[in-house]
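Notes follow once the structure below has been shown.
Of the protein chains in this complex, one is absent; all others appear in place.
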């Protein structure tokens, strides 16, 4: 069908780059006019020419362009998206509506506090909710994402130690930790020392005790860990850290496994970050924006980023920067638009709903664990929390790797699990169903995984060449990285 | 790939019926609760049991269901949609926003006039705009669609004649007219008599003169007609009708060819309907809702449906039902939600913009006419207005019919023209590009049509089996009509 | 102009291809004298921002939209889940048209098929069509259909308790279409159709009896009783339901012998929008399908046996049958039908009942509270759902005072029923919490 455009598939239509659209003189927006020219107000040497190659497209073309692009995406709203460690749960649509209420959307961050009481009350209430949920004593809503929360937390750890005779040099991190943990520790000026886990990948108090010195500023621990297991010795581990004056940084990205079950604040955490775009359902947005509030125990409160919210009489106000605060980690007050969504979500669930979300997320993960264990090898066999990790071991004889399974899943109309993470598990497939997916969807996924295992044995080439139903095949990432083309250019990029 | 769901194609995912989803006890909405049971308020014999087979699905399942369904559609926003006679122009998105402003969306139709002045002012202004655009003396916004406007107009024709000694018996309608014309005339109690057009399909004054008797209540004429030609003798035709006391009903569905060029009110029209969902860009909605206001000359004003808007001092009010009015044709005031959109559209275009829309729509149609005439046979060769009609004559030798071309166009990522209408043209393909489509899109369409003509000669089977890239092939409509299945049923339908 | 892509060079290229020197030449078939008067005298166009400002200002002048309101009478305030409007904003749905090409319109077609199913289930009838304009025009089409089915019987009895605007619309549609004759059937002190009158007046010339269910007073008619009179007399029972939420609890028309049952679907997640667009619901028995107005979607299969949906039984329609079509309707209210489909999918089997119960309870709470006050009494004795009438004081005076206090306290029935000029009609739904009811009592007692 040579006549057809290359990407046409089903009802999906090929779509060139924005810059390959349009014609000179076209405009997608009508703008008010003012007389004169810029040179009447600014010295010529400060002015530029019209930007060569900038779009010249009509409004209908722009809408059609992005509409077509959107259809080239899978999302949780269109299909099962079992991306482990990312908690791809349902994003309630009311939250999209309330975040767009003019009262929030049109509020300027420097509006006087008296004229922003609705937003301040919301932030205040959300801080209280997160404190209650996590068992921490105080919350800052400022960080923009999980990693930003980690950095903020580690800066506080540093400030805490500096007030106590020295910042210390080292941070302990389990090998199974997410990459942002070591990166954040390093960004805070710390050396990273790896703690090996036991055969289940769990951190043992003994190991931590051995590693602890008075130069260890903190242990960063993810609980449940990235293998989906609860760190059973967390209390003893925390004790070991505290015994040498260290602090426990608790990576809260996996909090969806703990709501109403156990509180980090009660298991030794000194500081943690929340990933509102995971546990509290603010949309992932194709890569953000999220929000990464942090929670701390009392002894770290003085170091929280500022300004802080405080009640004065019948109203709320932003305080001045607290004297021992680490300062700001961004402009203004945080990703308030996302905070509104998270607040609406917690309101809708309530305490019981939060607990139910965790219970169902863990039940669904274990259902997949048991069902899939018949065809795939588990990284470990214990009961899991919100996610289960498998390997490609059983497929090795047929020359099939985790990547092939992931790509073939796309043909089955499912997004792929997180693959090759955690690094401690060779050929890892990390599967997190969340509480949002129906039993029928889980069963369909199991059937797909089993069909793929069958295909691996019977028609392995099918998997090597997968995906085949997608409008574009596997892309040559190696070559893309060797000679990177990172933008379109009017003239060929140099 | 037996393992794959049957409709999986590209990123499009199979989607069962709503009723094939869900499980007992699931609910997609949380509702407030009130104590007691219905039987506390209503006698048992008036109550029913829960509805067997009614949906039991969660909110995430509902969103995913309709999201997936939406992706099985082409729309003007996703692709070129040259559906003749339907004026599938771009639907500006601001109009969707303003129609949803709480001030309009939450306004009850029986709200006292003083509390609805914004809506009344909008209707008043829109009536004035439509009057100016059409050259008519008065407008009623009540009808819900074009055909509804036609019925309203013909009821007025009847009332007009009744006041003058008798309703008369007959309405003249050209053979090329849209089916709603004869249907509306019949619904108003008239016999339909066909007026043959000349070889160009145009109505000639002479023919009308011959057909006119004092039992002819009106002539219904579409101008430009459904072949895309302007009725050159419209003035003389109108004269001939008026000479025998008849009225001219002007089908305004094709008004997109006349904005700022000629006004029906100045060319002899006594009454016409507007299709706001065509000329004035309110979305077609997959089949409505539209809006079909009617315009009349002074002598028909007394018969307009009521109530009517009237200015009282500084405000607007709904009058009582005018004594000679035909009465209402629906509840309340019309499809106000669509009127808001049309008003915003006319505001955005202004007088010049309306004229420009028509000029560009006609230019684009003629561009396609000339370019496609190289490969396809025109129904007639004259300069066309907003649309051009072709036939499948040149493809006959290869056994290819209009239907095959239409289906193959779907493979090329374009919606099909209106086919087999007007009935006076065998194998008609009625192509209306509108002013919204870029020259590149028009050229791509031309290229597709030419490629298809080539395929017709070289690989005709490709066309007979088209569409092949769509996730479902040609459906057996004959069988569907013989044993109609018009709903899903808990038990097999009897 | 942001909607019109053609740049000067595009225009030049097209003109050259067409072989004319200027766009004007394309209009030469239009006699000059006609073109002379063609110019439109309207202000120049506005940028999007200015359009927004203009419409914001107009919307702000609709104070009624933000007042506490108990207005119903055929249009009801209900909460609509956010999912509904998100789906309606999907351009693949709103920017498509009547699905003439099923292979690229399965989204619309399957959704309509689901709509037909949900509506048929709700009314307990065999089939529903793809939608009509609104409840009033659907009622008019139902009357015309009944007359076609009963060619020997020219008379239709319209309950006077049927929504007055529905009756007016029926009158407009029927007038002049053949010999049909409309007779209005009075209601009794209970607010229901007068059964004695019905028995007395139903004869061999009667094609159908048309009643509201619930009727305009919110009263639930006794359909079984009406049917037991109409049916032996050979007349068809036709029902019209302005508030279909009631059918989540009420014995459905299909179970009461209705041959045609219609309604208005606005209550199902659709904004009031000052009265439109809503969506007309139209259902009947399988036996009558070929006499039914409007579009129908049916199941079909392709050569590979894959299931899909198509427009079917089109031979009833205007584009094929022309003057002999069952109706002239073409564009219907598809997108609103989609809204209702999404809404009903969300509320579902239990949710819709639960919601109807909330409406029922709160309406009765409000009625008790008002009548307990002593200054108002129930206007009618028969059971009602979420709307009711009270009498006792000059309606206009009370309403004007309430309005001044920021409350739209009901619809004055006197405008439609002169004998009821001391009566108010009030609708109470899930949007009215206890605070709202307290406020209502306050302003009506004042």
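Think of it as A, B and C in the order they're written, each chain with its own count starting at 1.
Going forward, a contact is a pair of C-beta atoms (placed from the backbone, for glycine too) under 8 Å apart; a residue touches a chain by one contact, two chains touch by 3 or more.
Bear in mind that the values here come from a model prediction, so they are computed numbers and not experimental data.
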Which displayed chains the unshown chain touches: A, B, C
Touching residue (missing chain; options A:206, A:243 or A:363): A:363
On subunit C, residues whose C-beta touches the chain left out of the figure: 2, 48-49, 52, 79, 81-82, 86, 89, 91, 346, 430-431
Touching residues (missing chain, whole complex) on subunit B: 11, 23-32, 57-61, 63, 67, 92-94, 96-97
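In this text, only the chains that are shown with their structure count from here on.
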Label of the chain whose CA centroid is most distant from the centroid of subunit B: A
Rounded Å distance, subunit B centre to subunit C centre (Cα mean): 19
Separation of mean Cα positions, subunit B and subunit A [Å, integer]: 46
Shared-contact residues (touching 2 or more other chains) in subunit A: 11, 23, 26, 30, 58-61, 63, 67, 92-93
Residues of subunit C touching at least two other chains: 1, 3-5, 10, 45-48, 81, 83, 86, 91-92, 104
